[in-house]
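This is the structure, below, for whatever I ask next.
One protein chain is absent from this view; the other protein chains keep their places.
Chain naming follows the written order as A and B, and within any one chain the residues start at number 1.
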Amino acid sequence: MTEEKPLDFAREITGRLGGETITRCYQCGTCASACPVTKTTERYNPRQVIRLALLGQRNDVLKGDAIWLCASCYNCQERCPQKVEVADVIYALRNMAIRGGNIPAIYTEFAAALMNEGRLAPMSKFLEKKRAEYGLPPLKPANTEALKKILAATGFDKIMFRKEGAT
Amino acid sequence: MTGYALFLGCTIPARQPHYELAARKALTKLGIELVDMEGATCCAPPPIQSIDLETSLALAAYNICLAEEADLNILTLCTGCFESLTIANRILKGKRELREKINKILSNVGKEFKGTKEVRHYLQVLMDDVGVNRLKQNVVKPLNGLKVAAFPGCHLLRPSELLRLDDPERPRIFDMLIETVGAKSIPYKNKLRCCGGLLRGYADDVALAIARDKIANAYNAGADCISTLCPFCFLTLDLGQMLIKTAYKEEYNMPIIHYAELLSLSLGVAPKELALDFHKMKVDKVLEKIG
Partner (left out) sequence: MEEVKVGVFLSDCGGQIAKILDFEALTKFVKDVSGVVLVARGSEFWRGQGLQAIVDAVKSKKINRVVVAETIPKISEVAIAKAVEEAGLNPHLMEVVDLKNHCAWPHIDTPEEATEKAKAMLLAAIEKAKLLEPIGKAEFPAVKAVLVIGGGAAGMQAAEDLAEMGFKVYLVEKEPFLGGLAAKAVRFFPTDDCAICIQSPASLTTVTQTSRKCVYRSGLSEIPNLNVLTNTKIVKVEGSPGNFKVTVERKPRYVDEKKCVACDLCTSVCPVEVPDEYNAKLSKRKAIYVNKLLVYPPAYVIDAKACKFHECAKCFQVCPTKAVNLDQKPEHVTLNVGGIIVATGFREYDPSVIKEYHYGEYPDVITHLELARMLDAFGPTSGVPVKPSDGKPAKRIVFVQCVGSRDRRWNPYCSSICCMISLKHATMIKEAFPDADVTICYIDIRTTGREHEYYYERAREMGVKFVKGRPSEIIHDPATNTLVVEVEDELLRRLLELEADLVVLATAMVPSEDAKELAQILDIELDQDGFFKEYNAKLRPTETKRRGIFICGGAVFPKDVPTASLHAHSAAVKAAKFLMNGKIVKDLKVAVVNQDYCGNCQFCPVTCPYGAIILEPKGDGHFTAKVSELLCEGCGVCVGTCPVGAIELSHLKSSQISAQIKALLSVNGTSKPLVLVFSCSECGHAAVDSSGMAMMSYPANVRVLRVPCTGVIQVQHILEAFKAGAQGVMVVGCKPDGCHYEVGSQKAKQRVEMAKMLLQAYGIEPERLEMLNLVFIEGDKFAEAAKTMSEKVEKLGPLQLS
């Protein structure tokens, strides 16, 4: 394992979209006590995630389970006295984890749905029929051509999502 | 008549047509013209933001561009879409460097984010375009004091710095609209706390525990139903009760009703004109109560 200074990891995070504010954290715990998930499970504590990140514990943060347990409710971000954009920091960490190959299965499914149909919830034959029965207009298809070009431009399509069945 | 580009998103048209149906009926009755968008894609909500924030911004910006080209503001039903599109719209309007970066991506598909349009949730349209007074005049079937546990959902309010829809700690718009259609918005514990919906698929047990808390709090406060604005909250709380029954052996039978449905009913839409069979938790008791 290569030696890494704690701040290297923090700098990498602040350099990413969403991660800019992480170094403001002074560990007051407001986020943890405001978090509906922390109240429910010991698997997640936003304050601890930030602390590990600022101490340079790259593997604990990016390979661990905690960052995937944020419910994106933004209550922490709303109440943080240092205006750390906690929920956005978690997004930044997830982005980094995914680029590093730690991709929970559900996100592979989301990515596949997006890449194939431009929607996370594909239309079914049953629903098409039901819509017609209720007099709802047929759903206009997403412009998947444009979408593919955008995903190519951001590099989204290059992310190595795991094939179904693979672990 | 005020016109909007209707941004349906993914889940509502493909999973919850009852929401779309009720919203279309109610908004049309109230004189809001809805123009279906051509070629709109996913708004890029939290699951996609989790994979790549830049992609999410680009997709949101792409969809906003469609509205800019049609010279219409966007109306969303789904709170998730409202959040992703509003955040992107406000960030990109404010940060020049980021806007240029995203526009470089969009140039591949011949689009440019100009920042000329607004994204509005249908609650805002009801408040600002229709107005509480006119809405009240249009109510033909007041909801008879139905005790509603209003659940605005996280992404209607937070992050408030960007969404700016209502006070994040003391929201009042949703409650006001519930009262306007003749129901009663009752207080209940942890009203503004998350439903846990976004953890479904990764940590179902955690998501369910959070949802159960929410349902139990509404139940204990004596609610006739929980009213939602977001298809994910709906799914989590409606389908969730079946899972709770299995996991916790608890039955709440708490009807979960989109506000658009309550609104439609109050405007005189007959229950059979709404797709109420899409509710896992039966709403008969609610219909009974409002007569």
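Convention: a residue touches a chain if its C-beta (ideal position, glycine included) is under 8 Å from a C-beta of that chain, and two chains touch if they have at least 3 such contacts.
These numbers come from a predicted model, not from an experiment.
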| item | value |
| --- | --- |
| Touching the absent chain when the full complex is considered, from B:33, B:100, B:128 or B:169 | B:169 |
| Hidden partner chain, touching residue among A:82, A:102 or A:144 | A:82 |
| Subunit A, residues in touch with the chain not shown (by the definition above) | 24, 26-34, 38-39, 45, 47-48, 75, 79, 81-83 |
| Touch residues of subunit B, complete complex, unshown partner | 167, 169-170 |
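In this section, only the chains that are shown with their structure count from here on.
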| item | value |
| --- | --- |
| Distance from the mean Cα position of subunit B to that of subunit A, given in whole angstrom | 21 |
| Of subunit A, residues touching subunit B in the complex | 16-18, 36-37, 40-41, 43, 68-69, 71-75, 77-78, 85, 87-88, 91-92, 94-95, 98, 104, 106-107, 109-111, 114, 118-124, 127, 130-131, 134, 136-137, 139-144, 146-147, 149-156, 159 |
| Touching residues on subunit B, where the partner in the complex is subunit A | 8, 10-11, 13-15, 17, 20-21, 24, 36-42, 45-55, 57-59, 62, 98, 104-106, 108-109, 111, 154-155, 158-160, 168-169, 192-194, 196-199, 201-203, 206-207, 209-210, 213, 275 |
